[in-house]
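All protein chains but one are shown in place.
After this line comes chain A, so read on.
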Amino acid sequence: MKKIVFLIATALIFCSFTSDKNVAVPSGEKLVYAGSYNMSGLMTHLAQVTMSTETVTTAKNSYLHLNCELATFSKWDKFFKIRDIYESYVNPITLKPSLYKRSIDEGGYTKKEKYAFKGNAVTSTSKKRRQPETVKKFIIGAATQDVVSLLYKVRTVDFTKLKTGDIKSFKIIFDEKEIPVTLKYMGTETVKAGNLGNKNCYKLSIGAKTDALKGKDKNLIWLTADAKKVPALMKFSIPVGTGQLALTSATGI
């Protein structure tokens, strides 16, 4: 009897853990953002960012495909057309990446990058416009994520246990470099979250040892303070100015 109870209890605990993790990043989720950049003191809508998830199955495994697309609004296309795809194929439960792909086309400048993860080893393939393809192999930390899967990994953090000022550390691999990233919990705030209305959100400050981000506590992300932890607003400060990504539509959450 004890064994049966133990087995049921173990199964329930296991199910509760897996379902908890799945709730944070469900397959079929689609988040659409309006990307704005500060021009002459006003936020100007520049591009649409779409983050979507779907299940991809191979003969042996099932993966969660995390897709992040950036496309400039048609009014800008004649001046500076951007069509970027950042994608990651991850374990649906642990969100550990198996394959990361990046394809950018920014005003004619193109770059394709691919990271194939095998344990702690990464094989990267990079191809820039008018340059030969390069292949590199390197070792990363066991918990290192690619930039796309990190965005989703953050959503699995239990913020209810954090106090204002608490810091969580992560590591990402970007441009063939391992970069430490910190996430500082800054309390809760109510922000507009597109079709979800006004939502109480966890406010987080992103810090990274990279030249790409500027200022202290100027790169912020607001996640809805519920089980879904949908990114409602992201503000960034880069060397050439400031901008934001505001959620306009969330479906399949």
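One rule holds for everything that comes next: a contact is a pair of C-beta atoms (placed from the backbone, for glycine too) under 8 Å apart; a residue touches a chain by one contact, two chains touch by 3 or more; residues count from 1.
We adopt the following convention: contacts and distances are computed from a predicted model.
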Mind telling me which option in "Ferredoxin", "3-oxoacyl-[acyl-carrier-protein] synthase 2", "FUSC family protein" or "Ion-translocating oxidoreductase complex subunit D" is what UniProt lists for the chain we can't see?
"FUSC family protein"
For the full complex, which residue in A:27, A:98, A:200 or A:242 touches the chain that was left out?
A:98
Hey, which chain A residues sit against the chain that's not shown?
34, 39-45, 47-48, 56, 58-61, 63, 65, 69, 71-79, 83, 85, 87, 89, 98-99, 101, 103, 114, 116, 118
